[in-house]
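Worksheet for the structure shown next.
Only one protein chain is missing; all other protein chains are in place.
Chain nomenclature is as follows: A and B, assigned in order of appearance, with residue numbering initiated at 1 for each chain independently.
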């Protein structure tokens, strides 16, 4: 964790550089700090995955609107302030990255952070974490 | 919101017109009314995204079964009756849209509505909502 998934209408593909956006989000998450100045999230558990949908429909379906939904799943244990700061930083990145798209099209972006909803099992198998836990 | 995601086995692609299904779902959601006759959901926040999976496996894996999972994420604040009516309307659409597929193949369809599970942050950046809030 954090686990970030972008689900969006495929008509945004030519309007937004989603690979660059994924990179910005990952870098922002890795740079977040808690009140003690320690990393808020484990670097080796940070991932961002973006999925355009070929079949989609938005709003009243009368135009080829765009939509991007950004969901961040995190584990329990962060302060409310840290969660808000993370969400706000993500919103700022989205506003910048989608600025051109907003000028050219009708687009909605929604960002939500979920804290381990309904989770009853959690396991990790990784040779990524050791790279960053030195 | 509402945020609708269809996740399905790619073998349904030739059997079900998923673009048409997305459109039906969006139109149905936008047409839902609460007890006061007002729109149950914001038009500009309504989106439906459909994702075929190239890699999949269903049931006992002994045949090329089909499956479509439909998840609707909504915000808090609707009545139980309104939520049930929305789910039932979606089920009815699915039954009609998948009728041919059910005649030709073994298919499962599951519909679930989730109310903001575990949500700790929510933000919106949109030039879609103003189109419909007049």
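Here is the rule we use: a contact is a pair of C-beta atoms (placed from the backbone, for glycine too) under 8 Å apart; a residue touches a chain by one contact, two chains touch by 3 or more.
All of these numbers come straight from a predicted model, not from anything done at the bench.
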| item | value |
| --- | --- |
| Among A:9, A:32 or A:46, the residue in touch with the chain that has been omitted | A:46 |
| Positions on chain A contacted by the hidden chain, ascending | 1, 3, 5-6, 18-19, 21-23, 25-27, 30, 43-52, 116-129, 131-132 |
| Positions on chain B where the hidden chain makes contact | 7-9, 51, 53-61, 65, 67, 69, 72, 74, 80, 83-84, 86-88, 90-91, 94-95, 98, 102, 106-118 |
